[in-house]
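Following this message is one structure expressed as structure tokens.
The complex appears here without one of its protein chains, the remainder shown in place.
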């Protein structure tokens, strides 16, 4: 299905599975949708999307839910394990099999366990979209991140991108790094040593020929960056809470921290933020994170339309 | 937008923001809907309602959800913080901004914090409807309360209304008092001293020229009342649980307590009730609370239609 960039019927598990060409085709379709906002309405009427969120995520759940509804799909599943009976100990396999028996045409799965989405994909013939699994992958986030940067600069090649915060446990950080390795970028990983990017990610980048360096202090590098991608310290993923307290204050991005930044710098953040990204930036030209968040809806709408075979009209 | 009584595009935060004339126009539209029950069906197709319930409320959530669906709107958000990731500490501002980025055309917000709805309204250009915030305001409840009394008596002017129970912490009690101050009524606040109506409410009434008095014992006044509005002792809002136990038994409304009541007395209650309102009243002509509850649906349907510009057809 070359004209759809090989998305049809496909599992969306890791951003690493996508070529630059496929990503570009996806972004082109998102731009098309933004130009004609109702062009995909009801494209998938009669189909059923199973949204299985084994961990709540308001932002990701809502965007997939609105996307599916806009495409005309019926929706089933759960927004949180609190409203399901999964606590009874059912396996993921039995859960997907049940929803497949109820006619699910695709799965959108969020799970606290790394690898859960790929495992789920092996249990069903229907496409599985990974909506974030543990500290590992969050491919649709990486897609919307790339799309946002590309839109802001008109290109991705040649950019200097800093990724800051909890790089070890934050799945958006590694997914973004993987995604950017399709382009000619320079990456800087800004984090305390204990939370630096995992070796396998850096190894992957090296193999792809992507330059990356590590840095402990934002101030040393901020002046050269085109993009600063800030991530939340994910308290709930850190085994040692005292470690959290030590690093918390060091990586707060505010006007003072950006004193040396280029005027054209764009700050992104996957949100939700707590105190690592100051509200005082919201009104500046640096702030690109609300635009980034909003991109989640058209991107996920287009992605579902391509995976489920509607294609872009 | 005079013909719509100034509801179009408006935030619905406090019942105090509405004039008698505006309320009368609203009630007229609700009567119109009751006469032609399907007249607003699909009026708002293509619009998106974000229902953000930071505190669960089955009754209020369900009526807004059914109202929005009947109007043809898409619905997003959450019925309870248990199914959202708001526990991660995101601010209300970032949450509304996210849903606005996803295309939300209006917000319906329930929040445990007093003032949350007004704060939310300041963060977004889209209309915000307050579905109850802390111990402060619950404007749509007050609107349906007024509508119910008005329907039972054919008027509001000239009525003697007793409001009983937890007047200090109960938002429906103060919202109702504010609402009734638009009419020529006599109010009696029946509660133990520790739970009496807050001074600022009584001060507001005084400024509006509305007569109100306080009373500790229902039996002293029940014979003169046209309406008895019973409220629940909201255990979860009382700092001192032992205080709760002291007052609990004193304000239970049952057949014995209404021995001296006029035959035409109407008893209202915002529901849910626990034991402050006896089930033995359900089959009597006093009981007006199920009619009152049912009025929530047409009232909220009309309100959303006016706020979002559909108007009454």
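The letters A and B name the chains in turn, as written, and every chain counts its residues from 1.
Simple rule for what comes next: a residue touches a chain if its C-beta (ideal position, glycine included) is under 8 Å from a C-beta of that chain, and two chains touch if they have at least 3 such contacts.
A quick note: this is a predicted structure, and the numbers were derived from the prediction, not measured.
Considering the full assembly, A:85 is the residue among A:19, A:85 or A:284 that touches the omitted chain. Only one residue in the set B:69, B:194 or B:255 touches the chain that does not appear here, and it is B:69.
Note that of B:36, B:58 or B:220, the residue touching the chain absent from this view is B:58.
Although one chain is hidden here, its contacts on subunit A can still be listed: residues 48, 74, 76-78, 82-86, 88-91, 93-95, 97-99, 101-103. One chain is missing from the display, and on subunit B it is touched by residues 56-59, 62-63, 65-66, 69-70, 78-80, 82-83, 232, 271-274, 279, 290-291, 293-294, 296-297.
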